[in-house]
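The complex appears here without one of its protein chains, the remainder shown in place.
Labels run A and B following the written order; every chain starts at residue 1.
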Amino acid sequence: MIRIPCPFCGERDHSEFGYGGDGTIVYPALDAPAEEWVEAIFERENICGVQSETWQHVNGCRMWLLIERNTMTHEIQSVRPAHEGVAKALEESK
Amino acid sequence: MSARRLQSGGLIDRTQTLRFKWDGRDMTGFAGDTLASALLASNERVLARSFKYHRPRGIMSAGVEESGALVTVGTGDRRDPNVRATTQELYGGLVANGQNAWPSVRHDVSAVNGLFGRFFAAGFYYKTFMGIPPFEWGSGTGMWMQYEKIIRRAAGMGEASRAPDPDRYEHGHTHCDVLVVGSGPAGLAAAHTAAEAGLEVLLVEQDCELGGAYLSEPGAVEERQNAIKALNDAGVRIMTRTTAFGLYDYSVAGLLERVTDHLSAPSEHLPRQRFWTVRARYTVVASGALERSIAFGDNDRPGVMTAAAGRTYLNRYGILPGSKVIVATTNDSAYTGAAELCRAGAAVTVLDARRSVDNSVLDLARNAGTGLRLGAAPLRAIGGKGVYSLDLAASDGDGWRADGSENCDLVLVSGGWSPVVNLSSHRGAKPVWDAENACFMPAASDEPLTMAGSAAGIWNTKGCIASGQVAGAHAAKALGKSAPAASAPSAGGWASPIRPVYEVTVPRKKLKSFVDPQHDVTTSDVRLAHREGYVSVEHLKRYTTLGMATDQGKMGNIIGLALMADALGKDIPEVGTTTFRPPYTPISIGALSGSSVGAHFRPLRRTPMHDWNLEQNGTMTEAGLWQRPWYFARAGETITEAYIRETDTVRKTVGLCDVTSLGKIAVQGPDATELLNRVYTNPFAKLAIGKARYGIMLRDDGMVMDDGTTWRLSDTDYFMTTTTAHAAKVMVWLEELLQTRWTDLKVHVTTVSEQWAGCAVAGPKCREVLEACVADKTVMSSEAFPFMGVIETTLKGGMPCRIARISFSGEMAYEAYVPSDYAMPLMEMLWKAAEARDGCLYGTEALGALRIEKGHVTGAELDGRVTIDDAGLGKMASPKKSFIGSAMRSRGDMGREDRPRLVGIFPKNRTQSFNAGSILCAEGKVEGLGEGWITAVTHSPELGHWIGLGFISSGYEPWAGKTVIAADPVRKGNIEVEIVSPHMVDPSGERMHG
Partner (left out) sequence: MTRYSAWSVFWNGLTGQKGWDRAWRDPEPKAEYDVVIVGAGLHGLATAYYLAKNHGVRNIAVVEKGYLGGGNAGRNTTIVRSNYMMPGNRDFYEHSLKLWENLSHDLNYNVMFSQRAHVSLFHSPASRDAAARRYNTMRLTDTDGELWSLDELKRNVPHLNYGPNSRFPILGAAVQKRAGTARHDAVAWGYARAADQHGVDIIQKCEVTGVIRDGARVTGLETTRGIIKGKKVGFAVAGNTSRLWGMAELGKLPIETHKLQAFVSEPLKPLLDQVVVFGVGGAHFYISQSDKGGMVFGGDIDWYKSYAQRGNLPIVQDVAECATSILPCLGRVRLLRHWSGVMDMSMDGAPFICKTPLDNLYLNAGWNYGGFKATPASGWYFADLIANDRPARVVVNHDLTRFERGVNIDERGAGPDPKLHG
């Protein structure tokens, strides 16, 4: 069981979360050409080691989180809200 | 053979006699016995048969490593096969039977297999059974399938009950600072130290009693009691009969607690077992060590067991397991037990493989009066269903030579000890070979995990206690507490070093020496594997099945490894370590399922009208986790008759349908319009307040994701509906977009699916019905409430309600939503008005018929491989804006004109029906992948015949007027059909505009 320290709810089992995917993907503009979208949607670094990825606390606060996690050991290095504005507000509230 | 119960001694309660049945015979034992100890005390030797040769198997151990005494416990629907007699607590009324034998384990006709053992070498089945013997003529799998039937019947061990398991199981969840696994001297010390440091400690023990090795030490009674009292005083939580079966990420442990398996008549409110998930901050594993056997001739005979087991049966269960005992050892550990057996009245001879042994050890033997032969080892056990003598071997250089024989009725063997490293192995820590102690030691872990006691290779009680204290202090330190410093003992602790002996054999003597007695893996099998090149440990295991039996190689793996290392001329670690997988001991699948069984396998979602629908004689159908009304049959009606009537009624008067299961999302905020405009393919920027619009969403890859209507309630407030199937997915999708991609948009999305109950009111008389229900009927006028209009109003009696004039059926129709608590009164009120107008209730079957007639798509068509153009909805994709999927939706093949497009389907002969799932083929070419497929079929009362929806290449125009074959070889065969426009009823849509 991976235990994810949700910035809003505290440490929780990973089964409360939904897995998003690669957190480093920059989605092109909606009117960008298809080639850019193909790259963003289909191509993956598929890192063995620490990767940035998105998770959603579906059965909790429903916030999307950006998590740095080792895909070999499952160790989590950092967790922050995926939304920069929310992340910043959270930081300031501390 | 003469095991017998002693008059005194042990931890059993001789005042409580327990009656039980073994193989149909009445027997007795005492409270505190295991099934094995009770049978041993009754001098039962043959308790089981081996997997392959059906050789007799007796008790080989006194614990979880048991590889011989596997029996079936219980009867009927509570029959449990493959139970280790050594861990099954005895209770009054227990019924146990032998297994894998006929007519009984004592007289098993399949023992004849043993005669052919020379042909059944490791992996022989990979070399034959392919074709017609003797040269495997032929092709295909025909012969193998015949052989397989016989092989399957011969294989397997016990027979499981076929009946549903009548017992209940529970799940528990708990947290602690420190989880201590095992309650031997090390575990007790670790738990105490950690608790004294102020930590919350959970101690789990698989046995019914705390104490571990203390339980077999006659002199440790007081020490054990004191240690337990100290734990209780320190507030340690203790769980007995609880196995920590696996360690998982983040110090999470899985535990299995056996609640009633030891009770004659368990209370009804108790579950049989509990599966606990423990989230610990630190774990101390003091899981002990297991004694290994030695491979020698016929070492599988009943009457050969581990030395530690002999000691346990004597000291814990008050049994003298043999009267003439040979103790064969390679290390110091067996001496104490040998002396105790001698004092208890047995004639004991110790064979020590070592040529010289420290005097302190020899004194143990001498003082007790045991015979002693140094440089000696067992060569072959003589006997059938028991042992009556032992051929001996004497040390000869590095090897052995035959050296006479000695009578005996019990052979106790100690080939050394293996720390139980399973749990740390679950964490991926590869055990490290320790040549000095001839065992695998747990690797250091970089997780909050410490091994203690004999699990860390510490062989004496004092060292184990110290090791436990150190582990407790480690835990304390790691969790920010302080504990008294203790000095760590070093591994080992015997007076003289072990002589690693894995096999005793002499030249030119053919012996059947077992490495894995349950699976009948012998030393020759290991050597054959070597000759054939299956040399890595994993190949060895898989090829010979060594270590794959129910004990998972707890006793045999190391011997197998050592023999392979020897054959290769390498050291053991070069051959490999074995990776232990969870669970540590087998655990019932029912416990893992807990209460999520039967009707509770998955949650059941009911709408707030559920009971009302049932009262109206609704039949329910599954829609994901929801149950929705399928049809409302009147007396004598079949489902077909019912839905045809319902469909017809909706087209002619009015019908009501519970649509609560649709997903509902409140989309609110200043940028709500912008969000909708980006996720829907069609324009939403100019949707007026008080209007609804049908919208389609695509996935990133341009395929259709979902559809639904979205209602504009105010400048910044929308009410979105989704399909039932995709409600959760769309919600997550919108949240993802807003929180990760479009973080500049000021929009909040909230799921309100549970807040609103909905009913579709469809048919020519729908306005009349709603007029009868709203407080102010002028709101329903066509001018005030046009097609695609939305109103928020009040129903009679003050019920708040939001209504949209939207149609899925193609008739003039509304969807009315009320807060869920008003669902029943809403239905009562609507139904009263509808019934008075010859209306009906309709379910999903009629809903389907209505939408098929109209060519409206649902999940049956939108299967994730369909583009918006395929679905005939290309016009809904705005060319003037970009939206999710717009860049991708016509790339390459997705833009091809000849893709399968949505069409309507009529049977050529209008009296015929046909099936969804049929493949559409050109006439005369009913083969291959076809030209398309049928997604949905219904009987249309309006048209008076069966109709369908489907996809066919290039759409309906090129096929118009041609005969097409609906091929359904798995059901109906071929039906001639014709392809029509998907809009089969009221194609211009006049009706819904009313």
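Just so we're on the same page, a contact is a pair of C-beta atoms (placed from the backbone, for glycine too) under 8 Å apart; a residue touches a chain by one contact, two chains touch by 3 or more.
This is a predicted model, so every value here is computed, not measured.
Asks: Taking the entire complex into account, which one of B:Lys652, B:Arg891 or B:Lys908 touches the absent chain?
Replies: B:Arg891
Asks: Touching the absent chain in the whole complex: find that residue among B:Gly345, B:Gly369, B:Pro670 or B:Pro969.
Replies: B:Pro969
Asks: Can you say which of B:Arg118, B:Arg366 or B:Lys570 touches the chain missing from this structure?
Replies: Spelled out, the listed residue whose C-beta touches the missing chain is B:Arg118.
Asks: Have a look at B:Pro218, B:Pro266, B:Pro764 or B:Gly917 and name the one touching the chain we're not showing.
Replies: Of all options in B:Pro218, B:Pro266, B:Pro764 or B:Gly917, contact with the hidden chain holds for B:Gly917.
Asks: Since one chain has been left out of the picture, which residues of chain A touch it in the full complex?
Replies: Residue positions of chain A that touch the missing chain: 1-2, 13-15, 18-19, 21-22, 34-35, 38-39, 41-48, 51, 53, 55, 71-74.
To be clear about the criterion, only the chains that are shown with their structure count from here on.
Asks: Determine the centre-to-centre distance between chain A and chain B, using the mean Cα coordinates as centres, and give it in whole Å.
Replies: 28
Asks: In the complex, go through chain B and note every residue touching chain A.
Replies: On the chain B side, the touching residues are 248-250, 252, 277, 279, 678, 700-701, 732, 735-736, 738-741, 743, 882-884, 886-888, 891.
Asks: Name, in rising order, each residue of chain A that touches chain B in their complex.
Replies: Contacts found on chain A: 1-3, 13, 18, 20, 27-34, 36-38, 40-42, 54, 56, 58, 62-64, 74, 81-86.
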